[in-house]
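Pasting a structure here, questions to come.
The complex appears here without one of its protein chains, the remainder shown in place.
Just so it is clear, A and B label the chains in written order, and each chain counts residues from 1 on its own.
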Amino acid sequence: MHGESLQHSLAVLLFQGDGSFWMPPKGSTTAAEVDWLFYFIFWVSMFFFTLIVTLMVVFLVRYRRRPGREEADELPHHNLALELVWSIIPLGLVVVIFWVGFQAYLNMSTAPPNAYEIRVTGMKWQWLFTYPNGWADSELHAPKGVPIKLTMTSEDVIHSLYIPDFRLKKDVVPGRYTSAWFQADEVGEHNLFCAEYCGKEHSSMLSRVIIQEPEDYLAWLENAAAFYDELPPVEAGAEMLKKYGCVQCHHVDSTASTGPPLNDLFGREEQLAGSQTITVDENYVRQSILEPDAEIVRGYQNVMPTFQGKIKDKEIDWIIAYLKDISSHYEQPELLLGTPEAEAGEAAEATEPAVEAGVDEVPPETSADGGEGVGDE
Amino acid sequence: MDESTVSRRGDVKEPIKGASVFGLWVFIAALSMLFAASLAGYVVIRLRAPEWPPPGAAPIPFGLYFSTLILIGSSLTLHGALDSARKNRQALLRWMLGGTLALGIAFLISQAIAWSTMLGAQAGHEPNLYSFTFFVLTMLHGAHVLGGLIPLAITTYKGSRGMYNADWHLPLRLMSMYWHFLLVVWLVMFLVMVAAV
Partner (left out) sequence: MSEHHEAAMSTTETTTKNYLNNKLGIMSWLFTLDHKRIAVMYMIAILVAFLLGGIFAILVRTELVAPGQTITDADTYNRWFTLHGAIMTFMVIIPGIPAVFGNFILPIMLGAKDVAFPKLNLASFYLYVGGALFALLSIGLGGVDTGWTFYTPYSTSTSSAVIPIVLGAFILGFSSIFTGVNFVATIHYLRPPGMTWFKMPLFLWALYATSIIQVLATPVLGITLLLLIIERAAGVGIFDPGLGGDPVLFQHFFWFYSHPAVYIMILPAMGVVSEIVSTFSRKHIFGYKFIAFSSIAIAVLGFLVWGHHMFTSGQSNLGNMIFSALTFTVSIPSAIKVFNWLATMYRGSISLKTPMLFTQSFIFLFGIGGLTGLFLATLATDIHLHDTYFVVAHFHYVMMGSAMIAFFAALFYWWPKISGRMYNETWGIIAAIMNFIGFNATFLVQFIMGSKGMPRRYFDYLPEFHIYHLISTLGSYLLAVSFVVMAVVLIHSLFRGRKAPDNPWGGATFEWQCASPPPTENFASPPPVRDPYDMTWLVYSKSVGGFIPRAGREVGDTP
């Protein structure tokens, strides 16, 4: 795998992919201006750097100490005119660079008044993009050819939204809103990073920007919510764990990460930080999502952000359905379904299984919510 | 401030004239930056706040006016002490130094009463930045007064033993520089806090 990534990056280094030697591909309308400025400064710098190093090397060789050159030549100790020249020329150049950079920055930082607005929430350690129709997603979809304004805030610590291809970066700060805008004129996908150090999973706080044709974007937005409704709850639940970034910290392979692992969680007995023991049931799962700081499993830190106001009740239901599916502590409903009388008895309750279970506080061992398995019928 | 200075030349024995005073001025410049930064932070927080003090919070304790008078008094007595040393009036010097030390301690007691008043008013309320910044500023100043009491006590002791006179009173001079500086800091700080309300 390392070998492959090395080959890949070597190829990128040699053939530059879509970008130039220094810069990534240009994905936004402002990228070209930034790149132009970058290369302008680059060549000005190269000129001065070459000048300095050339003079240095020439002097080191020509004036090296050797027999016949034990002493330096007697020269004036200063030359006001010369010194003023090499003060004023750089000064003039940096004034130009400053001004061009400032003008370009003003264009980049002022969103056009008709920009399409998407809200961004940064949290440890995932991005959530909330679209005008209320749909929230972990990926940033946007129509091409339209200025997009991002209004951003953070749930916990400072993050920074960074899209290299757009030459766009803006800090995402708790307790205030910051904004950024871009316009992409080509359909395509781009990397999105968190650029401000935010803790353990900082380097996995990645997402994708997906630029679509406006009609494709609208279709995606319309279908996105409905898409999950049509999935079986167990599968929808698995998708929710990805969408809300849960799996960043909660692994599904028994390995402890920042948060407790999720497989075999449902029905498991957990030691809480306050030394009580709790059996993980629907209410505990719900509480852990909405008020994560209420009851912490021993050995873990209180770092999870709340999803209150971001996650919908039915989405919690799907997650519970999925957790049950991957837990060995939870009695599989197939056993109950196998007996005809159970099937007959539970069929009536089977339509909205997880919500029922959540409200009734029935221990998972009993059969009250056994209809979970048939909920997708 | 360290009084021991070395001679710059082997043949000159006396300490370098003025180095200690100059060094203390530089140190006071450093402390000024500390207090200036604190006040700048206070002003930023004040400007961000919609209401100051927030509803339900106690006003600035009245005792601070009393503290101010005490601190002014202590600066005056310390100046008197330095003046007495320059004129070789030993009895007056002792009284003035004793008075300064007493007033310095009285200032801290008066501040402590103000702190407990503020703490009492704050009890049961949600923490707020109004009272937090009050404590940070006044305690930062208080800590410097407390730190100043130690050399002041030593100076008082040495003064009472007649160790300062018209020829030698450098420690007294350094002490009074620092003490007057704390008074100036307090006056500015207090003015800003009163003006902020």
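Keep in mind that, in the parts below, contacts are C-beta pairs under 8 Å (C-beta built on N, C-alpha and C of every residue); 3 or more make two chains touch, one makes a residue touch a chain.
Since this is a predicted model, take the numbers as computed values, not measurements.
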item: Option touching the unshown chain, where A:83, A:186 or A:313 are the choices; value: A:83
item: Selected from A:139, A:171, A:235 or A:295 as touching the chain missing from the view; value: A:171
item: Per the touch definition above, residue among A:203, A:223, A:276 or A:328 touching the missing chain; value: A:203
item: For chain B, the residues touching the chain missing from this view; value: 1-2, 4-11, 16, 18-20, 22-23, 26-27, 29-31, 33-34, 37-38, 41, 44-45, 48-49, 127-129, 132-133, 136, 140
item: Interface with the undisplayed chain - residues on chain A; value: 1-2, 4-6, 8-10, 12-13, 17, 19, 21-24, 33-34, 37-38, 41-42, 44-45, 48-49, 52-53, 55-56, 59-60, 63-65, 69-73, 75, 77-79, 82-83, 86-87, 90-91, 94-95, 97-98, 100-102, 104-106, 108-109, 156-158, 160, 162, 164-165, 167-171, 173-176, 178, 191, 193-204, 206, 301, 303
